[in-house]
Structures are given as C-alpha cells and as structure tokens.
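Handing you this structure, nothing more for now.
What you see is the complex with one protein chain gone and the rest in place.
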Amino acid sequence: MSAPTDISDFSIGKPVRRSEDAALIQGRGRYSDDIAVDGQAFGAVVRSRYAHGRLRSVNIEAAKGMPGVLAIYTAADLAAYVAPRSPFALKSIDGSPMLGATTATFAKDKVRFVGDPIALVVAESEILAREAAEAVEANIEPLPAVTDARAAAAPGAPQIYDDIPGNLPLHTHFGDIDKVTDAFSRAAHVARLRLVSNRVVVAAMEPRAALFEYDPASERFTAHIQSQGVFGMRNNLAAAMGVPPEKMRVLTGQVGGSFGMKGVVFPEYMALLHAARDLKRPVKWSEQRTESFVSDHQGRDHDIDAELALAADGTFLALRMSGYGNIGAYVTPFGAMIAALNIHRNAQSVYRTPLIEMHMRCMLTNTPPIGAYRGAGRPEGNYIMERMVEEAARISGIDPIDLRRRNHIRPEQIPFATGIGTIYDSGDFTGLLDEAIEAADWNGYAQRKAESVARGKLRGRGIGQYLEITAPPTNELGKIDFDEDGGVTITTGTLDFGQGHATTFAQVLVDKLGIPFDRIRVVQGDSDRVTIGGGTGGSKSIMASGAAIVEAGDKVIEAGKLAASHLLEAAVSDIVFSRGVFSVAGTDRQIGVLELARRLRVATGLPTDCPVTLNAVHVHKASPSAYPNGCHIAEVEVDPDTGTVAVVRYTMTNDFGTVVNPMIVAGQAHGGVMQGVGQALMERVVFDRDGQILTGSFTDYALPRASEAPPFVIRNRPTIATTNPLGAKGCGEAGCAGALPAVMNALVDALKPCGVTHVNMPATPEVVWRLANGKQARAMD
Amino acid sequence: MAKVSMTVNGKVVTADVDPRTLLVQFIRENLHLTGTHVGCDTSQCGACTVHVDGVAVKSCTTLAVTVDGANVTTIEGLAHGDHLHPMQEAFRENHGLQCGFCTPGMIMSAVDIVNRKGSNLDEATIRAELEGNICRCTGYHNIVKAIGDGAKAMAGHAQAAE
Partner (left out) sequence: MSDITAYAAPRSLDEAVSLLQAGDVTILAGGTDLTPQTKSGKLTFRPTLMNIRRVPELSGLTESGGVMRIGALTTISSLLASPLIHERFNGLWQACDHFASDQIRNAATIGGNICNASPAGDTLTPLLTLDARVVLASKPNGSIVRRTTPLGEFLTGPGRTARQPAELLEAIEIPMPPEGFFSAFFKFGTRPALDISVISIAIGAVRDGRKLTRVRIAFGAVAPTAIRAAATEAALEGRPIDAAAIDAAVAAAVNETKPVSDVRASSWYRRELVGNMLRRMLDHVANS
C-alpha cells in the first residue's frame, strides 16, 4: 500500500494526477485494436470508388476463391439490419418529419459517396482479407456528383435519392418572422456576413477498430468496440441487429479519442456482427487511417448568411440566419440536428438579443456523412455571433468591447429566460470579459504590435466570448460498491475517451464520503455492469455522473448512519458523518465508512432494520443543461510575404462552474482550443468535381502540430451552476467555441491595413495571401 | 519468408516473417507488445515511434527485416522495473496525455529529442522537434511542458547515476 495521504489532497478542486496514466505511459492501455482472441478472423470492407453511381452488380466470385477467404457479405445479406434512427424528432417547416432518417447498411442499388461500403470480406488474416477485398468487383455506372450544399440545392443538381426531392430531407425554420422583420425595419445598423464552417475530419488518433464475437449456445453477441457509453451502444447495436438488448454485450476498453464520432453505430458494425454469427468465429476489424478519411463521420460543413440588427445605441435587436447544412450522403443520428437545432440555440450566447431566426436547409450531398464533432453546433453558433458582433462594431463605429458590454445579460438579470427557450441559471459575462482583458494584458498590446511590425509582420488580436448549451444530463447510473478487498467501485454510464473520468469521479467520491483516493475504482466499459446511462457527449459527463455519484453517496451516508447507530449503540439521529467517519455526536465513539462496510460484510445477527450493506445503486434523473461560458483572446501574426498565420498568444478565462480537477479541466480547454485553431487556420476536407477526396491523408490534410500551437494562459472564473449538485458546467467542448471566433477576429484585425473585413475559414496561407493582395490577385487570376 | 532476429527490450527474439512485415506489426502481433500504436499509414503521426539502436524511427515505415540484428526499445522497455523513466513520470506529472494513444510515440520521441539536443530545451526547440508526432487531445501545451521537465529530470538522473 502507498503511504497514507491526507484525503483533502484528493478532494474537489485539487489538481490530482491521473490514476489512468500509469498504464498509459507504459504502453499498457487496452485499445480496441490491442484485443486479440484465439480463432479470430479478419474483416476488410470494399468501398465505392465513385461518389455517385448506380451499383449494377457486385461480383464476389473471384474474391471468394482467394486464399483464406471465409465469406463475403453484401447489402443482400444485411437487408434485415437497420441502424438506429436519429433520436431527435426533427420536422420540416410544413410539419413533415425528416426524410430518410436512417443510415443505410451497405450500398444496395446506388453508391452515394467515395467510401460508401459495398461488401465485407472476412478471411483468415488481415492481409488476406484486404487482398480479397481488392478483388471484389463492384460494377458501378457513374452519375454526376454534388459535394457542396448550395450546389445540391440548386435546380438541376444531381438527385441522390429517388424519394428525397431536391436532396432536402429536412428544411427547418425557427423564430418569429414578423417580429424579426419588424426589428430589422427599425434597425439603425445591420451587419451582414456569409460565414462558412469548413468541413473537417475528426481524426481521433486511434482509428476505429472492433472485435465481435457470437456465442451460439446463449445466442449472445459480445462487441469489443469503441463507444461513448456502453449502455447506449449496446441498445443501439441490439436494435440494429434486431435482437433483445440482453443478447448484446458491449465492452469498451481505452478509447483513443472520439470527439463525438465513435458514439454511434456505423454500417461496418452490423456487417461484422452478422459475420461473427454467420461464421461462428470472432471477427476483427481495424481501419487504416486512409480509410478513416472516408469511412468515419466528418464534422461541421455549414454555410450561413447571418444578419444582426442593431439599434442606434448598439442594442442587438435581432439575429437572422439562413443557410445550408451539408449532412453528407446519409442521415446520421446527429448530423441534421447539429445544423437544425444547435447552431441557432448556441448563437444566443451571452447576449440579450431578444429575437433569433434560423432558416436551415439540411442538404444531402455525395460526401461522407456528417456526425458530431467537438461541440456539434456549439462552436458554429458562437462563431457566428462573435463574428457578427465584430462586424457590427465595425459598421456602427462602436468599440467592440463596449458593444459586448452593452448587450451582455447582466448578473442581476439571472436567471434569464432567452428567446430561444433556455434559462441561464448563473454567469457574470461582463465580469468575465473584463477579467479576460486583464489576463491578456490588453494594454500591453500596442508594444507587442510594434515589435511585430518591426519584424515585418502584421499583428492582430481578437475576442471570442462564448456560451454553450451542454447536452442535458440524461438518466445516469451512480453505483457505489464496497468490495471485499477494501476498495470501492463506482459504476457509471458515461465513458472516458481521454477526459480522466476515473480520476475526476474518484475525487467527487473522496469529497463526498472521505474514502481514500487510491481505494477507488471506476467502471464504465461493460454493458453487463452499466445498467443505465446516457454516455458521454455534449460536455455533460461531470454533471451526469458527478450528480449520480453525489446522490448515491447520500444513500450510502443514510444507510451508514442507520448501520452505525446499531454498531455504536446510539440513536440514528445522534449519528453524524464527516470526512469518512460516522460518529456519535458529542462522544468519541466513531467508525470509518470502510470499516463499517467491512463490519456489515462479516457481521451476523444484526437487527432486521440494520442495512446489510452500504452498497448503493442510484439513478440520477435527467436534469437541465448547463451553460459553460468564457472569453478567449487570441493574438496572431501574419507573414505578409507568404500569408502564413501564427497564433502567438492565447489567453482564456472560463466559467465552468465548480471545477473538480483544474489540471484536467485546463487540458480539456487546451485541446478544444487547438481543434478550433486547426479548423480556423488549416484543416479542411476538399473534394474534386467528381467527389473524390483530395485531402485524404495526413500528408494533405493539415492536422495541427506542436509548432502550430500557442502556449496557453488560462484562468477559471466560476459562477456556480444551480442545476446540479456539484455546481459544475462541463468543459469538454468549450475550447472550440471560444477559439474559432477569437482566432478569426484576430486575423481580420491583423488584415485591417489591407482593407480586409472578413475571412472565411480555413485561413490557409494562400487564402490570406490572396486577401492581403486582393487587387493583384484578381488581376493575375 | 525471411528470418529476423533482434533484441527487443533486452530480450533476443527470432522469427520467420513475410518480408513485407512492418516492424510495428512484428512488435504488436508477434511479440504482443501493444503499447506501440498505429495512428496513420503515411508516416505522419508518430504513434509508432520506437528506438532502433538508440535512435527514434517510425516502426510503421520500417520493415522488420531491415532491423535484423538491431537493438529495439519500445515503450514497454523504457521503465526499469517499477521505476518509471523520468520522461514517463514527467508526462504524468504535467498531464501530458489525455486519451493516451499518441503517448507512447510522444514519450519515445521525447527521449530521443533529449538524447540529441540535450537536457536544456527551450519551448521553441521542443515544439520544432515534435514535428513527427501528432496529438489530437492536448493542444500540445502540457506535452511541451512535460518534455522540458522530463529532459531536466533525465539530466538529474544521469548525474545521480554517475
């Protein structure tokens, strides 16, 4: 055992070093591709090489006869399986439900994007499976393809589905047209920008991989698979395969990043589960990175015209948006929701803006499907609002900081009911802005700029103040077990893919029950043990699992007081609990919670009303969203000779409510910001006219590296959330929401001397160079 | 098939392999050392970094046959028994990892950077030298800190050992 430590070193608010790390830094993690079982076969997926075409036939005969090939499956074999529908009841303007609200399994009559799965080859080894996959002949009659959402909406565009006219499965409108129109008619200033949120790849460093087993005796599947929560993945896989949930077990080990992507059922999983049952062999599948560029869901891809109406004094009257969400070739569980719901809801941000209107066309295109990616509409909404604020400041002549202050929801107005139907329970947005400005050494900027200019560089600074609506914490398991070995196991249904849940949740329990940190284990990855849980996503894990643990801890204390009253021979009303110890008030009689649990395990002849265990099973009831917010300030330098943009300073002040582990929370913010910087300055998925991906590897797709990342200055300025017992707000996606506007506002500021007033993402060197040398560029084109 | 023999983490291993076998496949599949990861197939991400005869290479572009006779160290061979390598300790202490997938490659590269550039590393040097490793989780801030601290600790370690 380790040396005794003060439990307060491990309680809420302490930067406890992660219990996860000892294994990970020694290469002892168990990621999906690390799992191997005896007798496993390997799957390889045959994918469409065309973005759009009629699938005339699939000739598998040659491949079937190749060495080691066990079976080949096509859409005909998989017709019985259906991926789960979108959990959101999305409706178009006319009240009709979203069309085509399922993902297909494998391509049947048509292929709809480069990478669309056509067949699964299962063979004795990975290399034999891949070689046979090369030999499967898909006879495809190519059709014209469309990859851009606006182009897909144009008359005469290629029609991707026979039964979805105009490639438009969902056409939504939110807001009061009359009131918004009136507000614009009264406006003294109207800011207008077309804002593009470029398509990105998720690029979790661990590619997708899985191993599926089937036990004929029990007719039960076991899926070793990445997920964002085993309970949901089990239910979704079971539903997809048409079996009862108890016939599916999901085991998730370490997950090498997900960012929203690995939480859903992909077509490959249904085919692989089918193969495992059909062949009665474990089947393994592991994606190569090049494959993941077309087989993983991608992120963003929205193109929105935004207008902000201001009164003469700068008061925001209304924000009106109209645009296109490119959702790819198939409707995924989250793809359309991001565009249709999340963007405008999050565009409300920290401002009083009374009226928000959004007109959104979710367009099908011949591109990989869009899914959730860090923030899933939250960064996009905040990006729109913060660019509009800066543009409004420019056209009205009002100082942008002053303009923000004038429109902030003020502390005395909280709780504040917004026009989009949210109720902000906490926050001090002006105070936070002021602190961010101070933290960023706003006043020292002139000197830094002068130094940049002396080195021949342009310099700019930008503010990104944001507020996000987290996913509402769903019903979540908080199970606490006092184990035979003296340890304590927390079982909960969120899932860690890098967030440090085991450490954070243990700290919550240390704080609640005074149990030593190193005695606490966290179990998340086995659907036989996680009996309910909403999983991780939408920055809600600390609110969901944290609340479940706190409330389960209350049950432990309640049972413990009763048990202690028997063992300490006192009235239950005289038992008090503090820092892990039950004691009789005013006496020195006491018993520690672990000792009490042990005594209950071994005790005999206890009175009938004495609890037999301190173990607690609790389900946290779904609770409201939280509103993490903050203010980021970026400074950039532009090399005028090349157009290269460097983020040279980055300061953020965040309100995440109660911070359980500031070290981990800072890490989440750093990573989120960097994904935002990547989207803002370099990442982009590019297709050619035929729908072929041109940025299909890390050679051509620019994923940020260390030399492109700034050092970060970070401060916490919490106001406590009132909607969950911890007072936490969630931090996982916030970095992206602040970074997109902070970086782009800074870049526009830097290019001001060139007459530039707006830059769309990603601001690659060539884009910047063209803008900075506008006249010349047009003349030479 | 081709016969290869090499020393991996101090143990001599010999096998007959398909000549196309990559070093990373040999390490993961033949030796069951799964700490070395494959994050891409274009030698960009660095998750597969191991040391061959004391220098960092990407095991995903190295054929196993080319390191015949060499001395290979993987992430599993870095610690001395229960004593973590100072760079491993520094990554934990500085929260230099989140999902942990890129971490073995990051740590192996970090040790190599110190071997090449010495223990007194400034931030710009560390960032530049990390060009062969990608992390999607951390934003690099804490990795850079960890490597700076780990480098100093390695120097201290070496001194203590003298």
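So that you can tell them apart, the chains are marked A and B in the order they are listed, and the count of residues begins at 1 in each.
FYI, a contact is a pair of C-beta atoms (placed from the backbone, for glycine too) under 8 Å apart; a residue touches a chain by one contact, two chains touch by 3 or more.
Bear in mind the structure is a predicted one, so any value in this text is a computation, not a measurement.
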Chain not shown, touching residues in chain B: 1-2, 18-20, 22, 41-44, 46, 49, 52, 55-58, 60-63, 65-66, 68, 109, 112-113, 116, 128-129, 131-133
On chain A, residues whose C-beta touches the chain left out of the figure: 131, 288, 290, 641-642, 682, 686, 694-695, 697, 699-700, 702, 705-708, 764-766, 769-770, 773, 777, 780-781
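Please note the rule applied: only the chains that are shown with their structure count from here on.
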Centre-of-Cα separation between chain B and chain A, whole angstrom: 29
Residues of chain A touching chain B in the complex: 17-18, 20-22, 24-31, 33-34, 36, 127, 203-207, 254-257, 259, 288-290, 497-500, 663-664, 666-668, 670-675, 697-699, 703-707, 709, 711-712, 735
Complex interface listing, chain B residues touching chain A: 18, 20, 28-29, 32-42, 44-45, 47, 74-76, 78-79, 84, 88, 91-93, 95, 97-104, 107, 123, 126-128, 130-131, 133-144
